[in-house]
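With one protein chain removed, the remaining protein chains of the complex are shown where they sit.
Each chain gets a letter, A, B and C, in the order it is written, and its residues are counted from 1.
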């Protein structure tokens, strides 16, 4: 149902384990790449790399939580939907859910803090991020 | 303080991102490898591979939850402690915590269900697993 | 100059090491995924997974060779071009070259043998593969 940003992952042979489904360890990586791609889509093409090197802020993770609902295979593309769900003074949380052939395969929530790349001190959410994200938050 | 099983990970250059710390996406993989190594240490050298192929049961993940407490770097080995914390009729949960130089870097909880590799149907915890794990559970 | 099949890779923060370029260990994985995608594009949507499980032949690697020409970063998509370059009785070789912003970043050659998935015995190149690939080979 949910619309909004979606990031497509090509699941391949090399992502699968002997049970013939995607190895669990790959799924957090796909969720993270989808969040990185979310930033890129919303910050003029700048993902985590450019945020840290060009814009002067990093967003390390403080937590992640994932529920695995259905096996993932190479038979369909994996569509990862990303939504910001919370914006704290110094943190941001995203919901990520992955679908194959319209079936929910995983869903999770991920929280990052904003830091100064020099010294790793936490900082308030940058003004440009607050302006971008605040209107997107669930009512 | 906690004793019990520990799995050592060599953190290297290739695990680190431009922030000069281990990339978040690597950490769930290390936690999973540590659980796999826990089985190997407790089932006569058989990890997930032999459990599925030789012993006839698989343990796919239904959830994971991780808190990241401290950056991980190549300057120390990462010591991952694994403990079973819950044994349901058809599931098992593990706590995994990772330390570098005695500093807690991450902690998390992971739940698997037992399945028949042919058909992926859930099954009760195998007798040999119940006998192994029950005495280890927290009082 | 070369046209033909191209597979696009999104290079992200998590692919980069502290030198702020893609970690070398990621590059063979991208080349392999590009070959897998080449099959998918040429076999009615079937990549290595379906070749092994549905079509009854596998293509394990016997060698790879890579030259790294230019650093890879998240600032551009990585375009991987794949061409079959040799078809032996029981083997196939691919050339893969990766470009960012029209600059050659890596090039390599990869050789697979055809095997029966049951028992891993080498087999002649399947008829459907020979029919597909023979017309594509360099003069």
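Assume contacts are C-beta pairs under 8 Å (C-beta built on N, C-alpha and C of every residue); 3 or more make two chains touch, one makes a residue touch a chain.
The model shown is predicted, which means the values in this text are computed figures rather than measured ones.
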Visible chains that the absent chain touches, using the contact criterion stated earlier: A, B, C
Touching residues on chain B - with respect to the absent chain: 10, 12-14, 16, 20, 29, 32-33, 36-37, 47-50, 52-53, 73-75
Interface with the unshown chain - residue positions in chain C: 18-19, 21, 24-25, 28-29, 32-33, 49, 52-53, 58, 60-68, 71, 117, 120
Contact set of chain A toward the excluded chain (per top definition): 13-14, 16-18, 20, 23-25
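Just so we're on the same page, only the chains that are shown with their structure count from here on.
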Overall pattern in which the protein chains touch one another (line/ring/star/complete/other): complete
Innermost chain, where centres are averages of C-alpha coordinates: A
Angle, in degrees to the nearest 5, of the Cα rotation that carries chain B onto chain C: 180
Rounded Å distance, chain B centre to chain C centre (Cα mean): 33
Chain centre separation (chain A, chain C; CA means) in Å: 28
Where chain C touches two or more other chains, by residue: 13-14, 16, 20
